[in-house]
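Have a look at the structure below before the remarks.
Yeah, one chain of the complex is gone here, protein chain that is, but the others are all in their spots.
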Amino acid sequence: MTPLITVRDLHFRYDDGTAALNGVNFDLFPGETVALLGANGSGKTTFVLHLNGLLAGSGSIEVCGMPLTKATLPRVRQKIGLVFQDSETQLFMPTVLEDVAFGPLNLGLDPHAAVDRAMHALELTGMSGEAHKAPYHLSAGEKKRVAIAGILAMQPEILILDEPTTFLDPPAQRSLIELLHSLPQAKIVVTHDTSFAAALSSRAVFFQKGVVAAEGDVTGLVRRFAWNSPVTTSR
Amino acid sequence: MHHVVLERWSRGRSVLHRRDARAKTLALLVFLVVLATSYGPLAALSGVYFALLLSALLLARLPVAGALARSALVLPFSVAFAAVSLLAGDAPRAAALLSKSYLSALAVLILISTTPLPQLLRGLEQIGVPHFLLMVAQFLYRYLFVISEEAQHMRVAALSRGASVRGMAARRARFRAAAGALAVLFARSYARAGGIHRAMLSRGFQGRFHLLAAPRFGWADAAFLLLAALLPAAARGFLGGWRP
Partner (left out) sequence: MHIPDGFLAAPVWASLDVAAVPAVGYLVRRAQRGFEESRAPLLGVMGAFVFAAQMINFPVGIGTSGHLVGGALLALTLGPASAGVVMTAILAIQALVFQDGGVLALGANVTNMALCGVLAGYLPFHFWGNGPWRRFSFFLGGVLSVLASAVLALAQLLLSGIRMPGSVLGLSLGLFAVSAVLEGLITLTVVGALETLNPGFIRQATAGHSRALGLLGTVAVALAVFGVLIASRDPDGIWKLAGSLGIAGRAQALLPTPLADYQVGFLQSPWLRRAAGGLAGLGLIFGACVLFGRLVSKSRSA
């Protein structure tokens, strides 16, 4: 099976000299869900920003057979939908509906089709009742769900979620797991929540100091790196 | 917070809330121009204008006392200048400054508390205000909450630093601490803007904002505009006169 995403020897250094990625190799195959685990500052966010061409390091990235270059960038961004770690920065439009319709409009849909798609995505995430609210009046968890709807509305082939469970209450986490299970796309989920990772993913990748230190199934990696949350270990 | 309250008011469903933003904006402009160019019996004219604004408040089912009190925010400035005019022996002008500035503020308040800001900005765009400027205003308003909250934290941090020293040195230390806080706030805002730009790019932004379908300007809106423009103009026509 050919991978959807192939990354080879990816290096990246921020302007201030921080070496955030030091030779990452990674593959994503159709239909699978990969969890990215690793300590704070190990480079997970930096890595996923590269997949969408938002940062450009050295090394090679291929998405759906296309090498990531300036010319392929628009098509790559159409294929990969990225839900950001901070929903406050992602929800920049004045109303929820306009925010979710922002992506479809950029894809060239006419306003009516864009609104239809946006409403459908909002229904999927259970936020259609808030369509005309201003994003800053939503709770943190609601913001996250709108941010996810904004990506689903673009109907990407690959979904990347950076810390999707922060601020979600347990029922919302469960419904997010159900939602993600029901979506056919391949997914990359960056998370510190190991039970969420275990419920969702077939495979996990462990980041350490800007490289992939290990891969395998979630439970194996959790045991190997003692990556349990403190609440469960103390019991 | 002032703007949060107005925003809540603006989500009402009254006849006035449902009018097109363009109609309300143009009506406001007509009112302001009529008011600004009014001369003659100030008390009578102000009374009529006030009655008009009051009926708009009632029509919009806004809390009357609250709206009247909020418009009084302009008064400190006006009172200062009215006092200066009085000192200079120009009592009529003092009265005119007070009543005109208050009525103008009340009129603007009615517009903003019956029209959510996004709709208002959209209406301004349809009237011909540059889209880019309105996008800047919209981002400004959107992130006002976020950055203000950060500023609040920075303020506490800046206050707690240099609080122990006294005298001139303390003042300088606090000045520097405040400048440091502002610089950090600046850097964070800058980074925040970078993040927003990334989020836009990752959702296919290619340099231009596309808009959802524009609202329609209906008969009701035209009738409202006509009425709202005629009433104050007629009042001035009957009561006041032109000054050369």
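Per-chain residue numbering starts at 1, and chain names A and B are given in the order in which the chains are listed.
Keep in mind that, in the parts below, a contact is a pair of C-beta atoms (placed from the backbone, for glycine too) under 8 Å apart; a residue touches a chain by one contact, two chains touch by 3 or more.
Fair warning: this is a prediction, and the values are worked out from it, not measured in the lab.
**Q** Touching the hidden chain in the complete assembly: which of B:Leu45, B:Ile196 or B:Leu212 does that?
**A** Counting the whole complex, the residue in contact with the absent chain is B:Ile196.
**Q** Per the definition of touch given earlier, which of B:Val136, B:Ala214 or B:Leu230 contacts the omitted chain?
**A** The one listed residue touching the chain not shown is B:Val136.
**Q** Which of B:His17, B:Lys100 or B:Arg203 sits in contact with the chain that's absent?
**A** Missing-chain contact among the listed residues: B:Lys100.
**Q** Touching the absent chain in the whole complex: find that residue among B:Ala88, B:Ala213 or B:Leu226.
**A** The one listed residue touching the chain not shown is B:Ala88.
**Q** Given the full complex, what residues of chain B touch the hidden partner chain?
**A** Residues 2-3, 6, 28-29, 32-33, 35-37, 70-71, 73-74, 77-78, 81, 84-85, 87-90, 93, 96-97, 99-105, 108-109, 111-112, 117, 120, 130-133, 135-144, 146-148, 150-152, 154-155, 158, 171, 174-176, 178-187, 189-190, 192-194, 196-197, 200, 205, 207-209, 244 of chain B touch the chain that is not shown.
To be clear about the criterion, only the chains that are shown with their structure count from here on.
**Q** Cα centroid separation between chain A and chain B, in whole Å?
**A** Spacing between the chain centres: roughly 39 Å.
**Q** Under the stated contact criterion, what part of chain A meets chain B in this complex?
**A** 49, 52-54, 74, 77-78, 80-82, 84, 86, 88-90, 92-95, 97-98, 101-103, 105-107, 111-112, 114-115, 134-136, 150-151, 154
**Q** Note which residues of chain B are touching chain A in the complex, please.
**A** Checking each residue of chain B against chain A gives 7, 116-118, 121, 138-139, 141-142, 145-146, 192, 195-196, 198-206, 210-213.
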